[in-house]
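Sharing a structure here in structure tokens format.
One protein chain omitted, others in place.
Take a look at chain A:
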Amino acid sequence: MASSSTWSMCSLRAALPSISASPSCPSISFPKYPSSSSGFKLSKPKSGPKPINSFVGLAPMSTLLFPSSYQDSSFEFTIIDNGGRISAMRHGRKVPKLNRPPDQRKALLRSLTTQLLKYGRIKTTRARASAMRKYVDKMITMAKDGSLHKRRQALGFIYEKQIVHALFAEVEERYGGREGGYTRIIRTLPRRGDNAPMAYIELV
């Protein structure tokens, strides 16, 4: 069964014109919620069931159809999913640990918020992006307050002085009308080296 499926894939691929290689192999991951209905957590990342692999041969076929059709919903030909992590609940999980001891974690979040405030849009892993939101919002809220005390608190968190001063100067015109929600996260393709799910985080 396995040998026949690989043979058919190779011949299909050879017959079709070469499609430009995307970073991760095109895997059609159907929404995994039906599969987890039995209730156990799938902790293996990217557990592609065997029958689905034989459909990989069809992936070049679908990309041939795409050029003529509209790319309405195709973000990429590889699906941007949540990285194979399925769990229905978050009960009791208050602090994202980011696989680091507390001092390193704090330093990482400080540097990430500094970079985001400096560059406006950065690309990082999804876990880090969603962990940073709180701190970025805190910094912008402090800037909105604008008092000396808040400025000094911000200086104690952000690594570069100019960024704090620039932020305090321009936050009024940029975020004066907006209450909260100063960042946006856009999920993107996984990283090639370790297949980590990536995301862009940007200031709204």
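The rule is simple: a residue touches a chain if its C-beta (ideal position, glycine included) is under 8 Å from a C-beta of that chain, and two chains touch if they have at least 3 such contacts; residues count from 1.
We take it that contacts and distances are computed from a predicted model.
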Please identify the absent chain by the protein name in its UniProt record; candidates are "Flowering locus T", "LLGL scribble cell polarity complex component 2", "Proteasome subunit beta" or "Cytochrome c oxidase subunit 3".
"Flowering locus T"
For the chain that's not shown, point to the residue among A:K118, A:K138, A:R151 or A:H165 touching it.
A:K118
Selected from A:L98, A:L155 or A:L203 as touching the chain missing from the view:
A:L203
Which parts of chain A are in contact with the chain that was left out?
20, 23, 67-77, 117-123, 170, 184, 186, 188-189, 191-193, 200, 202-203
